[in-house]
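In what follows, a structure is listed as structure tokens, so that the remarks can point back to it.
Here the complex is missing one protein chain, while the rest keep their positions.
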Amino acid sequence: MINSSTILIKQGRQRRFRKWLVINILLAALAVALCMAMLLLGNTIYPISEVFQVLMGERIPGAYFAVNTIRLPRMMAGLFAGLAFGMGGHIFQTMLRNPLANPDVLGITTGSSAAALFSILIFQTSNTVVSLASVIAGLVTVLLIYLLSSGSHFSIGRLILIGIGIQAALSAVISYLLMVGSQQDLPAALRWLSGSLNGAKMETLLPLICTVVIFAPLLIVLGKQLDILELGEESALSLGLSTNKIRLILILSAVLMIAFATATTGPIAFVAFLSGPIAKRLVGTGFSNVLPAGLIGINLVLGADLIGQFAFEVRYPVGIITGLVGAPYLLYLLIRMNRKGYL
Amino acid sequence: MTLDDLMAGLFLSSSDSYAAAVVSERVPRTVFSLLCGGALGVSGALMQAVTRNPLADPSILGVNTGASLFVVIGIAFFNISTAGQYIWLSIVGAIITAIIVYGIGSMGRTGNTPLKLVLAGAATSAILSSLISAIMLPRSFVMDQFRFWQVGSVGAANWDFIAIFLPFLVSGILLAFIMAPSLNALLLGDEIATGQGVRTGLLTLVSAFTGVILCGAVTALAGPIGFIGLLATHLMRLIFGPDLRLIIPMSAISGASILTIADVLGRLIGSPGEVEAGIITAFIGAPVLILLATKLKVRSL
């Protein structure tokens, strides 16, 4: 039975799906282009053919070292951290139904960062331990925010305020650690306060890559569940979603990805905050935005890192650039939400 | 260090023992931290009164980050190098930031609420500190003082600083004392205050200005020290209740004590180096912000 109303509904739905698909393809293409640029550009610009030969394992003098030990790890760090921050941020924002409730504003990335720095300085430990500490700290931060805000009068506003407080305290901890660790130099400080891809090494990337490879597909699959959760606890329950179970899985996966990324690159400022809203702006709301948010995260990190490396006389770490872009967007979002009376 | 050494350092200008030299260095530092703490305490009390918002504080609103940025710009681009010049730049930065943050935080139907004000402050701070980092990164001559402009400290104190700072402090605190009774009326709302014969517009403007200038002056010489306003006023509010005629002077005293204690604590913890007072105050102050956030009624968020 096909009548005009079926066609109306179907066409609309298909149009929105095509838009979703096209934007994802474009974002993926842009990400590939940026990855290539990360490999090609640098002090010496190697031709594409040479870069490919190096990637295939040929030891071309000069190019081999630059591409394989410097540019490739840097690109991979940006790629995986960007995906992790973008998806993780989107999960939090959607679950809490507020773009301001993201790991950056709530201090989750700050917690992971403090823990990573702590284990590096105090124990001088291996990557695994650093990542593990980072994950635990991220989870503890989430738990702390949850416990402090889940009294009898829950409100998302209160949760955000508490998150801001926690973030302030943790930033003080980072400053303290930088001081006692006599890592007072600016690059180290910037890495742990706002994120940087400098000095990424292939062997330190492994934990992050494994986490993303496992959890990113899981989160994409759970995108539909996430969208049901966004309808609110009562609607989600009535649609047959096991809300507590799904929420737990989502939070754990998101925190794992974000924490591993933070342990590797530092908390790259505002990527977790920006990716979700940009995805929503581009794609709309009909289909899951987990994948586009992740792709936007990649593009933001790689794009900002390229700008930071080559657009100015000085090389800026990626976090400074994303911070300069992200904070005004946060302000814009606040203005918009205030005007509409959402806060 | 013994008490004898302390006395020698304080009163015998010709004394040349090592300990005495240390004391004569520590005296201005202590005086300076007392003055800065007092100024920040009063500044916080004024901002809370004017915005009728318990979470207002120079650092939470991003005002001292704005002050910091202006000084950094002055140093980097205009070869500004004296404390006297810092202060004016810093005050201008503080005023501009305060206007922007308050403007954004009070947009919309509900006016300024704690959440909106804090968020506007946090977002503005984030932009301003990214800018500070971006300006300083390529300039090694400012980099030496990097931490100073990111995290405040009273470590650079000397008698010249105090001399420059004193006029701002004295006039600011005096103004605050004079305005306290009218500010009490303002707490009841603009309508009631007007009914009681208070010129609300003028009062709001002058007290906001005073609060901003006090914190701007501190930031120029000590960098952005956070949360003193919040800590000092809420501590005093617990003891003395909401009367601003008491709260304002008491916040000056408690602010002075808190900053000085934080400075001493920082030197003890960080020994042989030191942990900046700004780190300590943020670490103590942030939990207070969290505590206040859990106590606020949903309606008044």
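Each chain carries a letter (A and B) given by its place in the written order, and its residues are counted from 1.
Please note the rule applied: contacts are C-beta pairs under 8 Å (C-beta built on N, C-alpha and C of every residue); 3 or more make two chains touch, one makes a residue touch a chain.
The rule we apply is simple: contacts and distances are computed from a predicted model.
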What is the protein name, per UniProt, of the chain that does not appear here: "Iron complex transport system ATP-binding protein", "GvpL/GvpF family gas vesicle protein", "Cytochrome d ubiquinol oxidase subunit II" or "Electron transfer flavoprotein subunit beta"? "Iron complex transport system ATP-binding protein"
Shown chains that the omitted chain touches within the full complex: A
Which of A:Leu55, A:Ile122 or A:Val221 touches the chain that is not shown? A:Val221
Counting contacts across the full complex, list the positions on chain A that touch the omitted chain. 1, 5-6, 8-10, 12-13, 15-16, 94, 97, 152, 221, 224, 227-228, 230-235, 237-242, 280, 284-286
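The criterion applied here is as follows: only the chains that are shown with their structure count from here on.
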Just curious, how far off is chain B from chain A if you go by their C-alpha centres, in Å? 34
Touching residues of chain A toward chain B in the complex: what are they? 100, 105, 148-149, 151, 153, 155, 157-158, 160-162, 164-169, 171-173, 175-176, 179-180, 182, 184, 186, 189-190, 194, 269-270, 312-314, 316, 320, 323-324, 326-328, 330-331, 334-335, 338-341, 343
Going by the contact rule set out above, which residues of chain B touch chain A in the complex? 55, 104-105, 107-110, 113-116, 118-120, 122-124, 126-127, 129-131, 133-134, 136-138, 143, 146-147, 150-151, 226-227, 270, 273, 275-276, 278-280, 282-283, 285-287, 289-290, 293-294, 296-298, 301
